[in-house]
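Note that this complex is displayed minus one protein chain, with the remaining chains in position.
Which chain is which? They are A and B, in the order written, and residues in each are numbered from 1.
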Amino acid sequence: MQNVCAVILAAGDGKRMKSQKPKVLCEVLFRPMARWVADALSAAGIRELCAVCGAGAGLVQAALPECETVLQEKRLGTGHAVTQARAFLERRRDDDCLVLCGDAPFISPEAIAASLKLHRSCDAAVTLITASLEDPTGYGRILRDSEGRVTAIVEQADASEDEAAIREVNSGAYWFRTGFLLEALSHLAPANAQGEYYLTDTVGWAVSQGLSVAGWRSPDADVIRGANDRAGLLALNEAARRRVLQKHLQNGVEILVSDGVIIAADAVIGPDTVILPGTVIKPGCVIGSGCVIGPNTMLEQSVLGDGCIVNASQIEFSKLGARVKLGPFSHVRPNSCLLDGAKVGNFVEIKNSTVGEKTAVAHLTYVGDSDVGARVNFGCGTVTVNYDGFHKYRTVIGDDVFIGCNANLIAPVTIGDGCLIAAGSTITEDVPADALAIARARQLNRPDWARQRRARLAPKE
Amino acid sequence: MQNVCAVILAAGDGKRMKSQKPKVLCEVLFRPMARWVADALSAAGIRELCAVCGAGAGLVQAALPECETVLQEKRLGTGHAVTQARAFLERRRDDDCLVLCGDAPFISPEAIAASLKLHRSCDAAVTLITASLEDPTGYGRILRDSEGRVTAIVEQADASEDEAAIREVNSGAYWFRTGFLLEALSHLAPANAQGEYYLTDTVGWAVSQGLSVAGWRSPDADVIRGANDRAGLLALNEAARRRVLQKHLQNGVEILVSDGVIIAADAVIGPDTVILPGTVIKPGCVIGSGCVIGPNTMLEQSVLGDGCIVNASQIEFSKLGARVKLGPFSHVRPNSCLLDGAKVGNFVEIKNSTVGEKTAVAHLTYVGDSDVGARVNFGCGTVTVNYDGFHKYRTVIGDDVFIGCNANLIAPVTIGDGCLIAAGSTITEDVPADALAIARARQLNRPDWARQRRARLAPKE
Partner (left out) sequence: MQNVCAVILAAGDGKRMKSQKPKVLCEVLFRPMARWVADALSAAGIRELCAVCGAGAGLVQAALPECETVLQEKRLGTGHAVTQARAFLERRRDDDCLVLCGDAPFISPEAIAASLKLHRSCDAAVTLITASLEDPTGYGRILRDSEGRVTAIVEQADASEDEAAIREVNSGAYWFRTGFLLEALSHLAPANAQGEYYLTDTVGWAVSQGLSVAGWRSPDADVIRGANDRAGLLALNEAARRRVLQKHLQNGVEILVSDGVIIAADAVIGPDTVILPGTVIKPGCVIGSGCVIGPNTMLEQSVLGDGCIVNASQIEFSKLGARVKLGPFSHVRPNSCLLDGAKVGNFVEIKNSTVGEKTAVAHLTYVGDSDVGARVNFGCGTVTVNYDGFHKYRTVIGDDVFIGCNANLIAPVTIGDGCLIAAGSTITEDVPADALAIARARQLNRPDWARQRRARLAPKE
């Protein structure tokens, strides 16, 4: 796209959300609404962006690093909001400028491109993005003349009965010729007792100047959806969720029952992968084909190869090779890499570690800050002791090592290839390849001792 | 409220529920239906209560300790049921008495108060609580005269076509002048082949005596909802659940997706707290603001401060301060208190213990019957050994203690401030402040031992 820019209206506070956060940072599928909008603009090829911020401007700025930001100190209406971006607009006087709401997350690159195309082909001063709703109550209705040109936006309160019956409504997103927008803004007058300036009044100004106003009606009414409160936000999440699930079903992902399944919009999932209920896939995940994920599993920023099984577990910022089995009830923390065919069983934590091919960490084990070779067997209850209270150290374990149960490997320590660590040993020194390392006391049986103790301690009748 | 009493009809058995429990003890959102009713009566200020019990009377009595109970030995209809409360009623002859069903849990204090107000302002002998249903099939229809006075209740079977079209129905809850009720009961006659006595016949009696019968129509039709079978009970739970979720959304709680989210009616949750799917909040919970609860978390009778994160964990009868992090996969058992900033990681059980500020219990640890200071670090696999097979003992741990991995602290034992417990040690005696305690065998490496063993044990080709 050439000669285009956009102004994102992002000044709403979270009052009706009862949130400390600015409204546009309320999340849909784990992504702030304003990011949905900025990402759609980016995908449509619009690079020059200005966000009009209000309360919590710093937070919005942080969430939208690619945007210039301006501050709307008082909340005096959408027209007033855009006026704050005057300096941004002045520099782009010959562009077309898309003004849109930072809390209507479903605007799509396709809608942006198609509406711009209409805008330019009509040589319009303003082009409204509109949609037809089953129930248009509360929205501004679009009035068109016999040739389809927009003649006015009529607000609910001002609508005649005939006008109220119109189902095409204003989305709050508009293409402007920037030069026209600047002129129109300077002609805005406070529209009501509160002294607010309405951006919609630019339409009347254009018509009064004999300029053309176009309306691009989106075939997908969701592009105009926003949320004013938490119930509305829940509805947006629900709608987004259904869309994402539908896409994966079409791609051959098997979803037995969608209850509790939430998949971020950017997830990539291969065919023949089964998603069981209660699976939450946060942003940044790529999952191979033929996997079984869930039930009750949470993934974030992680890549899983083909044929993985992840059962009732959580994985963050990590990578699993092919045919890795995880769970139930395990936790892979950031910066971990489980190579092909690794098996991590129940009640295991892996953190900042590499686990080699076909290595087994079956149960009740902590592998942290470790580099583990292939075909290693961790006994139950093994701990890589990575922390001394001040610093963290690495444990290095070669290939084909067998670690006995309830062993401690106190890092920094290196266990050579083919070693055997005796169960119950606390290992403080390196072990050369193929050695046995043992650190434990000899067993002593004291006959009848337990019976005598029982006689002493048991409640007397 | 003055001069009021209530009779709860609670004699239904669980036959259609296929339950061993009395029907009124079937639960909606973890609370027996009869308790919903008794709590609404209490909230409306009605203190004089009588429950008419049948099968499982003892269980009902235990669930409704504030009620007198009388036994209906035979099931001879609602009129017969109320007659069992005659002695209770005789003592309150000048009161107004609310007779209502113990299995219609959604009666509200507001409905009780508003209907009493109407009852008294009409000087009615009987005032029915009614509601209008989309589909009134099966319910008794309310007939009113031109001035709105109730003239009769017509049962489905007896209704003419016009009468069947009436959508206002009888709820089964009635205000009576108690004196009138006693008289009317004595005039009830068996209404059918089964010899049952119907409370609805008191309406006809009142009309025949020229007494006024009022009808208070509830704006919320749910007040009359009950359940006859498990599918109906599921529907009641579903309805109650939606109401509770709606309330929390209005309060600024974020619910991403409501699947598997069940919140008891008495929960208090601060704004900006996020509830993830699969979260079950049982009765008695108070949760601060800015928390993240879930997914797949269960809380019961617990209080959580602001900014807590509880991930895939369970907490019972305990208290978390502010900014406590718990999980994934941890379990806080009764009588525990995790102070501000405590971090309890994966696969940890805390029971009947205090965990001090900023103390970390990161993984695979059991802290039971312990008093733990601030800034303590528990190594992975640490166990507070609280049980000797006969008694439980406490472990006392000071501030700034560092406990090595897989250590056992055998209670009763006291670990002084600033101690270090070496990994793999079993501690049986007190450790003075700032000391190291160690109990382990020295490591021995036997070169080539593991290779030789492998050669001996490995399957020969």
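What we mean here is this: contacts are C-beta pairs under 8 Å (C-beta built on N, C-alpha and C of every residue); 3 or more make two chains touch, one makes a residue touch a chain.
Treat the numbers as computed from the prediction; the structure is a model and nothing was measured.
When the full complex is taken into account, the listed residue touching the unshown chain is A:G424, out of A:P32, A:G368 or A:G424.
Here the missing chain is touched by one residue of B:V280, B:A322, B:V396 or B:L444, and it is B:V280. Residue B:A441 is the one among B:A265, B:V286 or B:A441 that touches the chain not shown.
Only one of A:A157, A:A193 or A:L444 touches the chain withheld from this view, namely A:L444.
The residue touching the chain not shown here, chosen from B:V150, B:M298 or B:A374, is B:M298.
Although one chain is hidden here, its contacts on subunit A can still be listed: residues 246, 249-260, 271-272, 276-278, 290, 295-296, 311-312, 328-329, 345-347, 363-364, 377, 379-381, 388-391, 402, 404-406, 420, 422-424, 440-451, 453-454.
Interface with the hidden chain, as seen from subunit B, comprises residues 17-21, 26-27, 29, 229-231, 233-234, 237-238, 241, 259-260, 262, 277-278, 280, 296, 298, 314, 329, 331, 347, 349, 364-366, 381, 383, 385, 387, 389, 402, 406, 408, 410, 418-420, 424-429, 431-432, 434-441, 454, 457-459.
As a convention for this text, only the chains that are shown with their structure count from here on.
Taking only C-alpha atoms, you rotate subunit A by 120 degrees to land it on subunit B; that is to the nearest 5.
Between subunit A and subunit B the centroid-to-centroid distance comes to 34 Å (mean Cα coordinates, whole Å).
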